[in-house]
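Heads up, this is only part of the complex; the chains shown haven't been moved.
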C-alpha cells in the first residue's frame, strides 16, 4: 500500500485566525482525537489539509453520509475479478499505514460508524476488524480528526455524549475581513478592491442568518463570484448567480440580499 | 470507452431569455459547478443540451430518484456473463472521459449521492472510488450541472447548505410570449396563429398557479396540444386532453381552465 496519493505536495493556502495551528499540533503530538466545529464553508477542510501538509502526514478524507456504515470505513470482503479479497476501508488504510483520517460530518453516518472509532480514540488505539480476524494496533503516525457543524444537529441526529467526550475541539468561524479578502483575491485571481467588495457582501449576508437565511455566504461563494467577474460577467450578475440564487428561494430574502449587494457595490 | 453516443449532433433549438448562455460559458470556463433552478418544463433540460452542443462536449444525463444511491452514480462490480467486472456509473464515465454530467433533480436521490459530488465540486476535482481502489482526477473537460425545482423542496428533502454553496445558479422561468410561440410553432409544426392561441392559454393557466394549481401548463403541454390539432383533433378536444385533464382533477379548476381556453379560442 502506497500512501503517496494521499500526501499533499504543495502547501495549501491557509491564513490562521487564532491559535488553531498550535492547538492542532499539541493534540497531534499526543495523538488526541480532534473535532473541528464550525459553519459550512468557513475553511475546516482547508485547515486539515494545511495541517496534514505542515505535519508531513498523508491525509485520507471521508465525506460521511446517511447511508455510510461501519464497513464502508473499516473494509469488507469484495467480489473482485481476482475472487474474494479483503479490502481495507479508508479508515483502516489510515490506521494501518499511518495517515491522518478526516471524517467530514461524521454525524451524518449511521451509528455503527461512531462505535468503530471508539477503541481508536482511547488508550487502546486499536481497530478490531472482526470479519478479518484481526485487531490492528494503530500506526504511531495515525490520528483521527472529525468535523461537526453545530447548526445542523438535531435531536435525532447528534453524536452521543460518549463519543463527543473523546475529542478535543477547535472552533472555526468565518475569517476576519482582511484575511478573507486576501483569500478571495488569491483564490479567485481578482484585485483586492473587488475582493473587499465581495467580503463586505458576505458579511452582510451573514448578518441575515437567523432572520430567514439558514447560513450566510461562505468564503467559497465569494470566490465563485470573483471568478465569474474575472470571466467577464458584470458584478451584479456574478453575485446574483454565485451568492443570492444558491442561498435562498425566498423573494423577500432575495430582495434584502440584492439590496445588500447594491449597497456594497455602490 | 467511446463517448460518441453522448455527443449531440444537431443543434438543439434554444431561444435564450437573458444572459444564461454567457453565464454558463463563464462557469464552464472555470469548471464551476452549475445549478439550474426553475419550474417543470420551462426548458432546463433543453438548455443544458444546447450548451453541451455549443461547447462541443458530450452530455451524460441522469434523472435522479428516491432509490438512487451513490453506487448508481459512481459504479459497482457487476455479475456479468464475463464474471465479476467493474462497471463505471454515469458520473464516473463523465469524470473519467470528460463529459458534462447533468444530474436532473438531484435532490430526489438519497443523501449519499450528494456526498459523492462534494470532492468533485471544490479545488480537488477528484472522485474517490473506494471499492475500486481508485481516485480519479477529473478530466479537464468534465463539468457538473444539476437542476433544482424550488417549488418541490420540503423540509425533509432539500439540498444541504454545504452542497448548495458549491454551485453557481442560473434561474429559469417560462419564456416570453413571442419566444414561446416561436417554440410551439416550430416543435408542434403548427402555424403561428394557433401557436399564439396556445401560448395565451398557457399564460392563463400559469396565473392560476397557487390558486389551486400546483404548476401552470409547461411549454411541452402547449406543443402536445398543437400536435393533436395538427393530427386533426378540434382545438377544444386537443387542449382538454393535452392541458386541462393532465394538470388537475378538481372540477372547479377544470371549469376555470376550460373557460380560459374558450376565451383564448374565441
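A and B are the chain letters, set down in written order, and residue numbers restart from 1 in every chain.
In this section, a contact is a pair of C-beta atoms (placed from the backbone, for glycine too) under 8 Å apart; a residue touches a chain by one contact, two chains touch by 3 or more.
Since this is a predicted model, take the numbers as computed values, not measurements.
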Going from the 2 copies shown, figure out how many the entire complex holds in this file.
6
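Quick note on the criterion: only the chains that are shown with their structure count from here on.
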C-alpha-based rotation, chain A on chain B, 0 to 180 degrees, nearest 5:
60
Taking each chain's centre as the mean of its CA atoms, how far is chain A from chain B in angstrom?
30
The answer for chain B against chain A in the complex is residues 19, 22-23, 26-27, 29-30, 32, 35, 37, 69-70, 77, 79, 83-86, 110-112, 114-116, 118-119, 122, 128, 130-131, 133, 135, 150, 153, 160-162, 164-171
Listed in rising order, chain A residues that touch chain B in their complex are 5, 40-41, 45, 61, 63-68, 72, 78-81, 87, 89-90, 105, 108, 149, 152, 214-215, 217-218, 220-221, 224, 227-228, 231-233, 237, 241-242, 245-247, 249
